[in-house]
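The complex is shown incomplete by one protein chain, all other protein chains being positioned as in the whole.
Letters are used for the chains, namely A, B, C, D and E, taken in the order the chains are written, and counting of residues starts over at 1 for each.
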């Protein structure tokens, strides 16, 4: 496997789960988690360590949260994101749907945003990637995009087109996705088949205790540890415990 | 994290769960609970202690219950809400949908209220916030609002617009939401992803006993205790027990 | 809490669960139970003891069962309802949908009854309440009413209008509702949020044994025992056991 | 309770469960069971013992099975139904939807039968009841009737009209119904609320063993044993074991 | 029960479960199983032993699989079906929907087959039954037929017409049906109520082990063992173990 190389994730314990290597370079990984599971933290930690330790600039494409808010929330981990932005090591691209500015103090006018689709997302991605010559890329959350395609067949084709374009652009990508089900009887989503890797961040309630579990469901091109492992959100970011059982 | 500060909740035990601090100032928190879980009690307790102990006036925007009824029900906790209202420390805004007054003794005429939407809610919020220069704000229940948007994409956009406007207004906000599912296999709602914090008030039936559990599912900008904890509705209001297991 | 007072229920053991007091006067309580759970028995017992022991006349608005049948079935508990009716202490109002009388021996003609709605129900309630100057009121079953509103938003508004009119009329009200689900994974109904109190009468099958459980899910304005408690249907009516565990 | 009397069921053990008495005379009872649960056997046993031991003639209204087949299948219990028919103690009314006779050997022509409704069922019931001056009546299966009303409100009204007409005719009635769900999480059907009694014949699979359980969910006007009890289908018909636990 | 007689099934252990007798002659039995449960094997074994040991010719009506394939697959059990066909003891009728032959090498053209219905199935059955003067008959799988009737009422009527015609033709019939659910919470199908007998072939996963279970849910006219029993698919065909528990 001479031609293949790997991107260290910067999340303590995570590379050990990924066969001691990291994410295969150029792959697109789905990171799926519930509310409060640390999806955004993991994504920023991936970009931050890439930019500061491996000289790999990163792009964060946000479809929901304001980049200002993200930077503020991430400050508590001691990550100086503004400094990275100024050094062209990190770019935030905000493509959350535009709102019509309310005229004459009439307050906010809600507009239909259903025409947001693939072309716009790809433009944003390309723009961000060029801006910093990015090697790592985040789309957060993918949900806003996939909800636009209620038809299964159209959604699969849109996802495939997205995957192919991401490959052409050449970054290593994390697509952040929101889990709907909370219990054991989850349906697999099409996205899990289309992505080259799938990481699930569950919070399992077991005998009245919440346990955070990190589960690599899939990682093409790599023999991974497919056991769920506990993880924590510490003052320094996410840490996974690759040698511990969940319970 | 010099720039961030926190709002003490006034609910005994709750700030300990929130990293010993409280709710990040200016954030919008979803409080989701079943019937009889004490959602309104928690909300009033948050406003009452804000107004009386921290000099932070509050607004209670009600979409369902008559403010008179709320005040009456809350009297049993010894909270003198009328006094606060008169002192401009608390305002109730009632935007439950208007009814056409029945003419000529014909009794009540039910009218379609489906056109109630975002603009009206925001007007009410702004009005209340200005009236008392509010620092804390409640919307109870959010359900009446979200039911207006059966389309997922429209609902996400409406919720986002609401969140952004709330941020601009600048209070710390609790949005009260009604749980539908009663068991373990709940679906995560979009609102849980859009809010900056999520608190769940469950009543779990375990071996024929009801156990009230307080679960901080999510709290952006704060390393919280994500374990479910027992809580009680006492004569003095809600108390959470941050060091006890649920069972 | 000088201004609030309480209505003793007349069901042995039930007032103990309701903080030793009873139902807050003027409130509207949802009583939800399965087939054979004794919903009608509980309702009549509430009216009968009100009329005979507290001089509080009552009205029973029936949307389904014939008042004759109710009186006959309740005879076995030794409650002389006819005597109360004659003494203007009790009124039955039958608003089960009218049928067109079959002409010429053609048998019964089924007619569409879908236009039965709020106005008609409120007229019946007012008429009954005036007739006996009622202090207590039953609507049984609410299901026939709520089924008319398949749209969630319309149903919430209709229920709210009903609740408000009931408050204006001024009785203490039990709305009898039929449970659909039989297992643990029940969905909360909107009615549970709109009512001021919710009492669930479940029959739980546990290891092949049926256990009747009385569960006060919610009771605004009152610190209640929220534990499920066993109850029985005895020769003398319903009795709840407020100090016993369910199993 | 001087005016009330009871109909002995003739099923060994069943009257003991029904407070030692039987079914309240004139009531309409829903008997709901899965395939092979012995619903038809129970119904015939009720008619047979009525006719032979209590001089109460019976009518069996079949909406599905050919009376010839029923008689043949019941022969194994030693019940001579033909003799009862000849003695005008029993009548079978077959109102399974008519078929157009195939002309010219072309085989069977399937026709739309969706217009079968209440009027036709009631005519058949009246005809049968007059023919033998019936005191006991069976409708088997009710399912064919209720499926005609996919709209909930229409179905409730049709069922109520049926119940009222049955009351006017004056027999004691068993309506045989087919269970859909096989597990614990069954939905209560509207019919269970409308009938004056409900008996469930379940087959529960417990640790790989099938256990037949007889459960009186509801019986108006009677304080019944609401515990599930085992029953068997013996050479002599159904026997219930009123003093044994299910397992 | 002088007039009734029974058809020995030829499946070792099965007649013991059927009260030591077999299937009541002339009845129509539903055999419902999952993929790989041996439904076809059971059906052929029934026909083969009928033809070779009891001089009862049989017909196999296939709606899906090619008779050639069936014969080939069954060869491994040592059953020489071709010999039986030549001796007019067995007939295969293939009524899987016809395809339009592709002209000019254009490959297969898929055509709409939705007009396949009852008349065609009955013609095939009659033809086969006359050809060998059949006493035993299989329809495999019934699913293709029932899927044509998405409307419940139409499907019930079509099934009833099929049952009646089968009775008129006079064979003892097995209708092979495909199970959809894999778990414990199965819905009973209408076919289970309409057939005179129901046999379920489940594969239950219990603690990581697969257990094949043979369950006679229903068998009119016969007091059967209604316990699930283990079965195996051996080199000699299916064998049921009527005296063993499932686990």
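The working rule: a residue touches a chain if its C-beta (ideal position, glycine included) is under 8 Å from a C-beta of that chain, and two chains touch if they have at least 3 such contacts.
Since the structure is predicted, the reported quantities are computational estimates derived from the model, not experimental observations.
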Selected from E:13, E:26, E:128 or E:141 as touching the chain missing from the view: E:141
Option from A:186, A:209 or A:232 whose C-beta touches the chain left out: A:186
Option touching the unshown chain, where A:31, A:74 or A:158 are the choices: A:158
Hidden partner interface residues of chain A, rising order: 1, 3-4, 117-119, 122-123, 126, 152-154, 156-158, 160-161, 164-165, 184-188, 190, 192-195, 198, 204, 206, 213, 215-223, 226-228, 245-247
For chain E, the residues touching the chain missing from this view: 34-36, 64, 69, 72-73, 75-76, 96-97, 99, 107-114, 141, 143-144, 147-148, 178-185, 203, 205, 207-210, 212, 233-235
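The rule is simple: only the chains that are shown with their structure count from here on.
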When chain A is superposed on chain E by its C-alpha atoms, the rotation angle in degrees, nearest 5: 120
Distance between chain centroids, defined by C-alpha means - chain C, chain E (Å): 52
CA centroid of chain A to CA centroid of chain B, Å: 30
Chain D: positions in contact with at least two other chains: 184-185
Pairwise touch network: line, ring, star, complete, or other: line
Chains grouped in pairs wherever the two touch, ordered by label: A-B, B-C, C-D, D-E
